[in-house]
Structures are given as structure tokens and as C-alpha cells.
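A single protein chain has been omitted from the complex, and every remaining protein chain is retained in its original position.
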Amino acid sequence: MPIEDAAGQQTNAGLMRVRFRETRSATEELCRSLTAEDMMVQSCPEASPTKWHLAHTSWFFETFILREFVPGYRPFDDRFLWLFNSYYKSLGEMPEKKLRASFSRPGLDEILAFRRHVNEAMDRLFETGAPEAALSRVLLGLHHEQQHLELIATDIKHAFFTNPLHPAFIADTLPVAEIPAPPIAWIGYEGGLAEIGDPGSEFSFDNETPRHRVFLEPYQLASRLTTCAEYLAFMEDAGYQRPELWLSEGWDTVEREGWRAPLYWRRDETGRWQIFTMRGWQSLKDLSETPVCHVSFFEADAFARWSGKRLATEFEWEHAAAQLPIAGNLFESGLLHPSAAPITSGLTQIFGDVWEWTASAYTGYPGYKPLPGALGEYNGKFMSSQMVLRGGSCVTPVSHLRASYRNFFQPATRWQFSGIRLADGVNA
Amino acid sequence: MPIEDAAGQQTNAGLMRVRFRETRSATEELCRSLTAEDMMVQSCPEASPTKWHLAHTSWFFETFILREFVPGYRPFDDRFLWLFNSYYKSLGEMPEKKLRASFSRPGLDEILAFRRHVNEAMDRLFETGAPEAALSRVLLGLHHEQQHLELIATDIKHAFFTNPLHPAFIADTLPVAEIPAPPIAWIGYEGGLAEIGDPGSEFSFDNETPRHRVFLEPYQLASRLTTCAEYLAFMEDAGYQRPELWLSEGWDTVEREGWRAPLYWRRDETGRWQIFTMRGWQSLKDLSETPVCHVSFFEADAFARWSGKRLATEFEWEHAAAQLPIAGNLFESGLLHPSAAPITSGLTQIFGDVWEWTASAYTGYPGYKPLPGALGEYNGKFMSSQMVLRGGSCVTPVSHLRASYRNFFQPATRWQFSGIRLADGVNA
Amino acid sequence: MPIEDAAGQQTNAGLMRVRFRETRSATEELCRSLTAEDMMVQSCPEASPTKWHLAHTSWFFETFILREFVPGYRPFDDRFLWLFNSYYKSLGEMPEKKLRASFSRPGLDEILAFRRHVNEAMDRLFETGAPEAALSRVLLGLHHEQQHLELIATDIKHAFFTNPLHPAFIADTLPVAEIPAPPIAWIGYEGGLAEIGDPGSEFSFDNETPRHRVFLEPYQLASRLTTCAEYLAFMEDAGYQRPELWLSEGWDTVEREGWRAPLYWRRDETGRWQIFTMRGWQSLKDLSETPVCHVSFFEADAFARWSGKRLATEFEWEHAAAQLPIAGNLFESGLLHPSAAPITSGLTQIFGDVWEWTASAYTGYPGYKPLPGALGEYNGKFMSSQMVLRGGSCVTPVSHLRASYRNFFQPATRWQFSGIRLADGVNA
Partner (left out) sequence: MPIEDAAGQQTNAGLMRVRFRETRSATEELCRSLTAEDMMVQSCPEASPTKWHLAHTSWFFETFILREFVPGYRPFDDRFLWLFNSYYKSLGEMPEKKLRASFSRPGLDEILAFRRHVNEAMDRLFETGAPEAALSRVLLGLHHEQQHLELIATDIKHAFFTNPLHPAFIADTLPVAEIPAPPIAWIGYEGGLAEIGDPGSEFSFDNETPRHRVFLEPYQLASRLTTCAEYLAFMEDAGYQRPELWLSEGWDTVEREGWRAPLYWRRDETGRWQIFTMRGWQSLKDLSETPVCHVSFFEADAFARWSGKRLATEFEWEHAAAQLPIAGNLFESGLLHPSAAPITSGLTQIFGDVWEWTASAYTGYPGYKPLPGALGEYNGKFMSSQMVLRGGSCVTPVSHLRASYRNFFQPATRWQFSGIRLADGVNA
């Protein structure tokens, strides 16, 4: 919460200015090893070129803050208003998403100048006393930028995987897990009426509100995430060949796409599994104790069924997570890959490592109201045919997360750092 | 509940025999005006030829009852085991759904002989004392047959609509609504902890269980369904042209499919709207007070947003419906089209007329367990990317319904008799 | 040519009347074993339901003769004008081809009544003295009807193949070839300036005209068609696995469609090849000396390349065929399947058995003019992306063929009775 003193407003703006700089720098820092050419690649329908992310996040501040709150603000380039709009139809026409790979102009230099232009204008806004309404938009803009930081990492991993030369984003290798992951312990919860949704954090997205009550039956959560070794056992037990383990739509996807393993897995010439990471190909053997990653909801669901368990609902998950500090293998660890569970008691790996698929479809909470205006398109219009994921991943910044945070993707999505935590009921 | 007396088992079998005959006859009665050629048409991916429905419902009794409970049962034709399997992968391979339109052989005569063969074998089973396990399968089979009765009506309507000559299924015309539908009244509910799921009826599908508690905020339901006149106002207010009214996936569908009105609506040469019914084309003017029908979830959701309201969750709906008798404009009325709301107080049109799209995605209840074996594929494997509909329609038999009954379709589905009831919260 | 005597016109009409009756009866005779349900099936985009063929051929006479030449002609049903139009856009709108499977109404009885109505009106026209212009249209209509006779056989074969029960069109079996096909002899031609195109037959399609000169290099033709045994050798030499044998577009098709054998070939449980015929499945062993059939142009071309040979141009083919009588295994043989080459010298199997893919793309001859009016759409508008086939097949009536006759299909087409004759140049 912002410091509230005599000069309350001012202090809040001052704090926000610091965070603005940090967040904006973090984005650029992440891209440091990328060439202008790398930043052009858009390798799947979910992804955007890095350069576009750099521009769009600046567009967000320009559109929703500078143009609204800074009288006489001079936009960097009028054409950018529609060029870098992602999906806000209330603001007018925009280019089709798939065209983003054609944006060789503006060049990277120009995009970076655009970022500086916006940063400087924001600086002047902070200096001259931004109104509270603007500051709350800044906060939204920073969370928005963090989402795109995460997308940059996710998208460039896919871009490098698609490149037949498979370049590495980072030049070293991941540490080899020396010891096995601890066995799964089952953490029980009594259930009953639970409060769900943001309890009043400094910031939350509209889809986390309003806070409301949900009734939970008693349940248990696995103490850690599912590992690659465990998932391999499912594969070796013909997991991808047995329709009875799959939702009907999932099985159709398996057959249509020819899935036989998570995304980013392949066999080398000798038949041994390898996993593509931000550091290039690594042997599955070396990563077997780390959480399985880049699986779809359908795979998570099938694995749970094969295990005789199920996935948690998003409410069960949040109820358990709300007790825990936001800590774990997050973006700041620099690993950019999930890591093996620690040998501790209690619920581990709740935040970070991988987004955890839940059994909950993404819909609005009772009394849900989107933000007014174009920002109302941020979350609400995606509330169909998507599943909720919780907990953040190894590419999510720590300050971006909350126990009530809801991520959402279509159930066949695999390009995300998404994984599995098992859940179960309690026998009476 | 079956009569329980000294000869309990016997009596139960006797009752079941009566219902078996009635249900099977009702299916055939519905097809009386159809030619063998009509019964070949499969006009959209959702639909099957009538003849296939006639065979598949018999296959169900043969596969799950006669082959399991009648020692030495002689199947009508061994090839039918896989030929008329719909989607039970545990039972082995089956023809692709789209091939059903190629089943000119077996001919209708042979399919009717297959039905008689199964009926006679069932009769013998009833006579010789069917075990309780068989009788409970019979009950499932009868509800299965009723689902296909409804599908036959739904599919043949689409088949006749697809035929450029647009033949009518019934030779008369619908009565013209003389008086306007009553204004919507808002029926309020206090909410709180509600019991949801089948309370222990004679029969329910596995997806209605287990009964469990759900916490509901206070809410209101519209006293009647949305009418064609009301929906037309939405259309005339550019409802299909304003992306801000739609879910993102809904808007994409509108654009891709060119939707501008519900399915089965068209303009005549003078620009006046007409609606295709089981009795052929009728003027919208004559049907304006009847419930709008054949809209997708996306259209229902957009209409609700335009109205400043929302759709009910399936739990709100069930909580309200549980108080009411199963009565309304159902299959037995013979209308086979939704009809105008009665002028009475309280909640009307809850059962029958149209399936009501809810705001709830179709997922398993806490502790949900599918039936064992192949029958476990009946409902559970469809629990992704579908929305729940409640209440039955004008082509649903009365004995098929319950307050806890859950129907489910993908949100873009329009070939069903599906419509809209508005809901709202309660301002504190 | 029509008999020319004192009552020339009359006699011509009289002859035409006889042929009209024969041709119309032949169509119906072919359908005798089909049920109304069989006649509803449309199993691939190339095919139409039998019932539609029966109606469309009548539509042709009604549209182009009765409506034009019979004052006061009363159409059977005004809606049929557009309902049974195939592709003549000059005549107005028509239903999409894929909708034909929804035409359960009009029923078969009504279609047969339509045929009788047209036949009777035609009879009156013949009696009352049809003008020469009408008679020449009749001739076109009869050839049109013969094309659809052939299509009925082709389409119903595909319909029965698509039906998972694989019914047989004819109840007996094909004779087993007792002796091997004779070795291929190479028949040489000197080439030079050749006259190509219809030399002035009683009838020809516009695409066979004008007759014109083409210069041919010396060439050779295989004395007989390629057999199943020869094609199997290609398959067993990895013919479908070697891209260097294929045109680029052909190889893409092989990969996309998963082709590994001609259409209608399958392996039984023991791995032995079987071929689906109008008489159901037969062992390849029994048919190995018969011409391979239901191959695409791409397969014919790849087989020829593998053989070190090539396909003939349509001009080489016509130059050779022009010397020969129209005789062979044609529709009238009743086999409805290609049969082994006779042991005779010279060029055999030129007419009948299978349509022979040529190396010629289908384009207009120098000075080509389509027929005037809607009939100009008959052939000319298809002159792109298709290859020419020559010689007719076992389902082509003898009176339908000429040496100059040009059939044409897209190069990936396999549902036709289409096969292979090798050709070669002459070394100087």
C-alpha cells in the first residue's frame, strides 16, 4: 500500500516512479541478448514478436495514461495508436495479430526510441503530480508490462525452438538434479465456506473480484508438482494411446496433433528423451526430478485420471495458497526453467515453477464487473472455453503474483510454462 | 419409485416393461411422417440421420442389457455392434460420425426389424425376471432413447431446413399469439448455502451427482423467457455489429459465420422476418411473443449484456427450479415449438419451451465419478469447452426431465431448441 | 449420320425418338437394384446422389429443349428449374452441390414421375415434328444422359465403398484371370502433321473442335494398359515412398492424403491385397492381370517415371486411336470392371476398361468457341488445372465414345475408373 503521509499523493507518485523504471528496465534487460532479427520472429499463433511486446507495452502507457492524463501530450507517432493495439476493439481498428511478423518497420531503434519517449513523458507526469486516477492506471500498466515480460520469455523460447538450429537463449546449462524429488505428501483441507477473490491488495485484476464465498468439500493437495519422471511413467504406460484416460476433446486433439509427449520434448538419435530449455537441449535424465512443463490442460487432466487423482479447482487452490508467502522459483531466480521441489514439509512450489492447470473453467465471479471503457476488454471478454491456471511460473515476476491471481488459456495450449499438481477428495 | 411389495422385483420389471414399450413406441411414432429417404439425411456435424437414431437406441439395449444379461442372446447382426456404436471407445472401433449418411444399407426395413428383434428379446427378459442390475440399465436405456427422440426432432428440423424446398414436418400452422407476453417480473432469491444435484430421484445421470452444497449470493431471475420481439430489438440496435457486447470468441464466431440473426430466421423478399418451424416458414410477426430459439450461448450472453443483465448460473437456476413441478410446453404438447408465456405470477417456462443457456461451464461436481466401464463415457468425457443448459425444451419428453438435469453443448451451438432467460444480482 | 430421304426430318426425329427411349431406359435400368435410400448417398465432393442424377438429366431436357421448343410446355414443378441445375450460372442461382444429399424431398417416386413427365413431353415433341435445332439439342441431351449414366455407376461404387458394410452392387463375382496378360509390345508411330479433333461425326462436344493440325514427333504406345500386377511391383519398389518419382504437387498429395495404393485397395487381416469392385471385395491375386484402376494422374505419372517411360499426349493417343473401331470392355459388357487384355497383336484396350490419363493439360483447341448461351458453360469453363483422359472406361456406353472424345479431371482425382497406358519416344 502506498505510504500515506502529509504529502501522501506525492509519495505515492514517487514510489510508482521507481517501480515504473524498474519494471520497464526489467523488460529491456530480458531482451539484452536478443538481436533485432530475433525480435522479429512470431512462431505460433499464440506468440508475438519481442519487438511488438516492447512497443505494445509502451502503447499501453501512451494510450491509457499519457493521452488521457497529460494535456497536450505529443504522441511519438500517431500511427502507433492502431499499429500496436492488441485487441481493444473499442479503440478502433487494428492490424490482424498474424501481421505482427511483418513489422520490420518501425525498426528496433525506433521502438526503443518510442520506449524512451514514453518513459520521459511518464517521468514528467510523475514529477508534475499525477492524479490518483492516473497512478492507479500506472499500476495496471506495470502489471500489464509484467505480463508481457513473461510473454517475451515464453515466445522467444518457442521462436528458438522453431528455428531448426535451436539456438539457446542463455549460454550455460541447467544444474543437474542430484537427488530425487521428495515423495508426494497429501496436504488435507477441511473445506467449508471459503472466501475467494482478492481481499483488497494494492492491485488486482478485475477478474479476481468481487471477493465472495464458495463452499468447499474437504480436499487434499499434492505437496509438490508432478515431475518429468512421473510424467514419463504415464507416457510409458501408453498414456497417449488410451482414449479412456482423456476428455473427448483432448483425445481428438491428441489424434489431430499427433501428440506423444509434452511440447519441447524429443528423442535423440539413440531414442533418449531431451527437453528444449532456454539453455538449449538438455537430457531428460538430468531434468527428471523437475516439474513437467508445457503440457496442455488435456494432458494434465489425463495424467491425473491415470494417477487415480484429479486436478484441484481454482478455489481449492486459492484457499490453500492464501496462507503462503509469494515465494518460489520465479522470474527473479534467473533459471527460467522449473526446478525440483525442496525437501521440506508442507505445500511447496505453489508459486513459481509452472502455472498449475486447475479443473475450473474461466468464468466471472458473482457480481463481476469489468473495468469501464476500453479497459473492460482486458479480461472479461475471454470468459469462454478457457481453463484457469494458478500460481505463476519460473518466468513470472514475484511482484506480479497474488494468491487470487487467475491466468487462463484454452485447454489445448502448451506453449506456456504450464504443469500439473494433483488433488484428491477425502474419503469420509 | 417402483412399487415395493411382496413381489417387488417382479412388479418393478412389469412397470419397466410398460415404460419400455411406451418409450420405444414414442420414438417410432415421431417418425411416422418421415420417408426412408428423409431418414437418410445428415445435414450438419451435430446431426445424425433419423435411421441411425432408430438403430443406435436399439444398439444401446442390445449392447448394455441383452448381451450382458441374457445368456445365449443372439444378436440381430454381429456387425451392428460397431456399426451403431456412437462414441464408446472402450467397446472398440466405430465408423466416423460423418459416415452415417452413407448407411443406405441396412435399409429402413432392416432397422425396423432390428428394433422388433430387440423389443422381443427385451420382452422375454422382462418376462423371465430381469435382475435389478438389468432394470437399472433399462432405465438408463429409456432415458437414452428419450434423448434420441429429442435429437430426431432437432435433426430432422435441420434436415428440412437444409433442403432447399424446406418441407414441413407437420402440415398445419402454429397458432398466432393474440396477446403480448406479460412484462418480465423479477423473482428474487436470498441465496446462501444451497443443495445442488440429484436428491435421489428414481433416475439421474451421473453428471447430476453427487448432491453437494454451493453458496449462492442473492439473485433474481426473469419470470419468463426472452421473446422473439425482445431479441429483434437487440438485432435492430445493431446487436450483431457491436463487438463490445460479445465475448471475444463469440465475436470471432459472428464474423466468421456471418451471423446476423438466430438460426432458422430469414427475411422474405419484402424484408420481413420469417422463422422456420416444424410446420415450415412462419412470419416472425405471428411468433413475436414466443421465446426466441436456436440461439448460441454467445448470442444469449451478448443479449444479456445488451440488456444490462446476465445469464443465471446453473446453480441459481436449479435452486429456483427445484421448487417447481415438471410441467410446461414439452414434447407431449405436440407443438414442437416454444410458445408464449402464460399470464401468471411467479417463475414460468422453467421446464420446456427452450433449453436455457446458463453462465456455467460444464464440469464435474465435487466427488463426481463416472459410471464404471464403457458407460462411463456417457457424460464425463465431454467436460471441457461446453456450457450447461437447463430446463428441457418443447421436444423433451416430460418424464425425461428433472430440476437437476444438465444438458451441455459447445457455446457456438445453435441447432438445439436453445434460448434465453435473463438473471441479475441484487443491489445491497 | 441421320438417314436422309424424302421425309428426312421426320425420319431423323423418329430415329432420335428411339435413341431417346433407349438411353433414358438404360439409365433407369442401371438403377434397378438400388433402393431409394441408396439413391440418397453422396459420399465425396465429386459425387452426387443417384436420385439427383435421375432428376438432373430430366432437367436438362426440360430446360434446354421442352421450355425452348415446346410452346406452352407445362413444367413438372417450377422449383425444379433451379433445384436440379448443376452449374449453369447463366440460368440463375442454384443450390450448393454439397446440399444434394439433403434432397429427401422430392422423393424417388416424384423424381420418377418427373422423368415420365419429361419423357411424355419429349414423345409429343418427336411426334409433332421437332425442328432440327431441337433434335440437335436432343442429341446433346442424350450424350449428357450417358455421361450421368457413367457417373451413377462411378458414384454408387464410391457410396458402397464408403458404407462400412461395403455392400455389393452386383451379386456375383468377377471371373478370375486364368492366364497372364500378354507382354507389352511397343507400337510405333511416325508422327508428323496430324489432324486432331472431331472430323465431323454425327455428334461431338464443343471441346473436340475445331479440327486442327498438330505436329507429332515419332512415338510409341504400349500395346495394352498397365496391370495391377505391374502397379503392385511399383508399390513394392517403394513407389509411394520415393519423392524423386513424383511431381512436386503429386508428392505433396501423397503425404497429405497418406496414399499407399490406388483407391479401393486394402489389405485383409493377413496382409493380402483386396480390391473393391461393383461385386464387393475381390482378391488382388484374382485380378492381378486386369488393368490397374482408380489411380490419379499423379500416380499414373509416377508409375510411368518409375518405368522409365512416360504418358502419351492426348494428340499421340488420338492419332493412334483414330484408326480403330469403337469396341472394347464398355458399359454394355456388363462387367463394370476393367478386364485383362486380349492376346492379340496391335494396340488393345484403347476404348473401354479405364480412362487413360494423358500428359496433356485440358485447354481449348486453336479457335475453340464454346456453344452459345448457357450451354457454353458445359465444357469451356473447366479449362484450367485439369488433365485430359481418353478412351472411355468399362462404365462408358459404346455410343458415347469417339477417338476425339476428351474427358478431363483434376490430377488428384481417383474416384473415376482411370488407369495407365505407357508411352515412349523413338531413339533416332
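Residue numbering begins at 1 within each chain, and the chains themselves are lettered A, B and C in the order written.
As a convention for this text, contacts are C-beta pairs under 8 Å (C-beta built on N, C-alpha and C of every residue); 3 or more make two chains touch, one makes a residue touch a chain.
Bear in mind the structure is a predicted one, so any value in this text is a computation, not a measurement.
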List the displayed chains that the omitted chain touches in the full complex. A, C
Which of A:A55, A:L108, A:A222 or A:A341 touches the missing chain? It is A:L108
One chain is left out of this view; which of C:E22, C:D109, C:E202 or C:E217 touches it in the full complex? C:E217
From the listed residues C:Y189, C:W246 or C:F409, report the one that touches the chain absent from this view. C:W246
Note that chain C touches the chain not displayed via residues 87, 89-90, 193, 212-217, 219, 243-244, 246-251, 297-298, 301, 313, 359-361, 363-364, 366-367, 376-377, 381-385, 387, 410-411, 425
Touching residues on chain A - with respect to the absent chain: 35-43, 51, 79, 82-83, 95, 99, 101-108, 159, 162-165, 167
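Everything that follows uses one rule, which is that only the chains that are shown with their structure count from here on.
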Looking at which chains touch which, would you call it a line, ring, star, complete or other? line
State the chain with the largest centre-to-centre distance from chain C, centres being mean CA positions. A
Between chain A and chain C, what is the separation of their C-alpha centroids in Å? 59
Which positions in chain B touch two or more other chains at once? none
